[in-house]
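I have placed the structure first, in the form of structure tokens, so that the comments after it can refer back to it.
As you look at this complex, bear in mind that one protein chain is not there, while each of the others sits in place.
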Amino acid sequence: MSTGGTIEKTYDAFSGVLQNRVSVLDVMLGSLELRGIVIDRLALMNKDSLDMTPDDHALIAETAQREARTHDGVVVVHGTDRLARSGDATLALGVPPVPVVFTGAMRPFELRTTDALQNLTEALLAVQLTAPGVYVVMHGQALAFPGVEKDPRAGTFIKR
Amino acid sequence: MSTGGTIEKTYDAFSGVLQNRVSVLDVMLGSLELRGIVIDRLALMNKDSLDMTPDDHALIAETAQREARTHDGVVVVHGTDRLARSGDATLALGVPPVPVVFTGAMRPFELRTTDALQNLTEALLAVQLTAPGVYVVMHGQALAFPGVEKDPRAGTFIKR
Amino acid sequence: MSTGGTIEKTYDAFSGVLQNRVSVLDVMLGSLELRGIVIDRLALMNKDSLDMTPDDHALIAETAQREARTHDGVVVVHGTDRLARSGDATLALGVPPVPVVFTGAMRPFELRTTDALQNLTEALLAVQLTAPGVYVVMHGQALAFPGVEKDPRAGTFIKR
Partner (left out) sequence: MSTGGTIEKTYDAFSGVLQNRVSVLDVMLGSLELRGIVIDRLALMNKDSLDMTPDDHALIAETAQREARTHDGVVVVHGTDRLARSGDATLALGVPPVPVVFTGAMRPFELRTTDALQNLTEALLAVQLTAPGVYVVMHGQALAFPGVEKDPRAGTFIKR
């Protein structure tokens, strides 16, 4: 399930800026070797999370919970700036029946050096190995909600 | 802990072949963003696993078990052809007190398209999330020994 | 000689935008294999060419002409939007004694897919093979000033 964020930003040579226009998630998935996993792709929105409204966070939480009832796990690709808000909103609806794993990136996949593929790789594995709950998984760690927040200076997530 | 294998093969422009000469594990680790993980590197050997002797497998198993007594987890980078043999040997010494995760690659890190970084990323996360035991982790799945073997035609590992 | 432009833009994970802060020209040069070439690097400015003033164009032209008197060729890395203006200014000072080759990129070197390395590679070779004059070299072609302009829709340079 993809919602946009830095991880999916692409470069427009005409305007010279990075924007959320096309989902690059399919390209990323295509570059990974994944055995024994069937992925249903759901493109919910494609937004910089700084532009997300309360309705967006509610929609993400409800959709994650709904998908959790019919899948073995849910991975949500999300902008990091408001990721914790969507994670908290998801958990506020109750502990989901399977793991719901949020992930994102500090540097877009389009860049030569990026944490996007690493974080997606980790999320796809963590969703198979963790107990039911809501998590952010990136940068080599899996943190369970509640109490998760972005540390903008360190450029990653921490537990309060 | 590194033992060699395809994942670490480098290209020698003089002879034109891929060989196990230099450990590229440090380069791979340097390209990942890892938070809250301290890694002790142990370069045990640098062999194509097809060249491993029974003594090599025994040494790998004993070293993995020994390191498992003083760390929260052990990742073993290993050639895929004889990986299952080292995994079986490790488990034959008993269930280790922490996860011991074997990983490798079908295509060297030196190649433009490779599963090396994906597999190392997965191993480093799985070692934090799995129960004590011996595993192979690559291609989006974590398989517990015993009963693991390489499927050479599919180019991955399966459970018997 | 570098002046900035898209080719040198780097990504700032904190603000999430691409900017001209650090010259990546040294990284690009380090990734090429160049035999029999000695390069004197001159970091003149690091500007998006849309921000260049008439004084900037004059400074670039004068510096290129000055360096042309003491080198076998001069390569100027420049933003594409105002590259033609600097090229015209250089030729307005007279045909230089050696080739002066302007180059740039439509997509920054920092991106996974970029024309930056291709264009720099071409510029470094063209400066050895062309007659004295002022050129823009990128995208597989060498165009001699005057009469060169950027075609923003095609994303390249053309001869009027």
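When the chains are written out, they are named A, B and C in that same order, and each has its own residue count from 1.
Assume a contact is a pair of C-beta atoms (placed from the backbone, for glycine too) under 8 Å apart; a residue touches a chain by one contact, two chains touch by 3 or more.
No experiment lies behind these values; they were computed from the predicted model shown.
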### Summary
Shown chains in contact with the undisplayed one are B, C
### Message
One chain isn't shown here. Among B:109, B:135 or B:157, which residue touches it?
### Response
B:109
### Task
Quickly run down the residues of chain B that touch the omitted chain.
6, 11, 13-14, 16-18, 106-114, 152, 155
### Task
Please give every residue of chain C in contact with the chain that is not shown.
31-37, 106, 113, 115, 117-118, 121-122, 124-126, 128-130, 137-142, 154, 156
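Throughout what follows, only the chains that are shown with their structure count from here on.
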### Rotation angle superposing chain A onto its copy chain B by C-alpha atoms, nearest 5 degrees
180
### Query
Just how far, in Å, is the C-alpha centre of chain C from the one of chain B?
45
### Task
Mark out which residues of chain B touch at least two other chains, giving numbers and ranges.
none
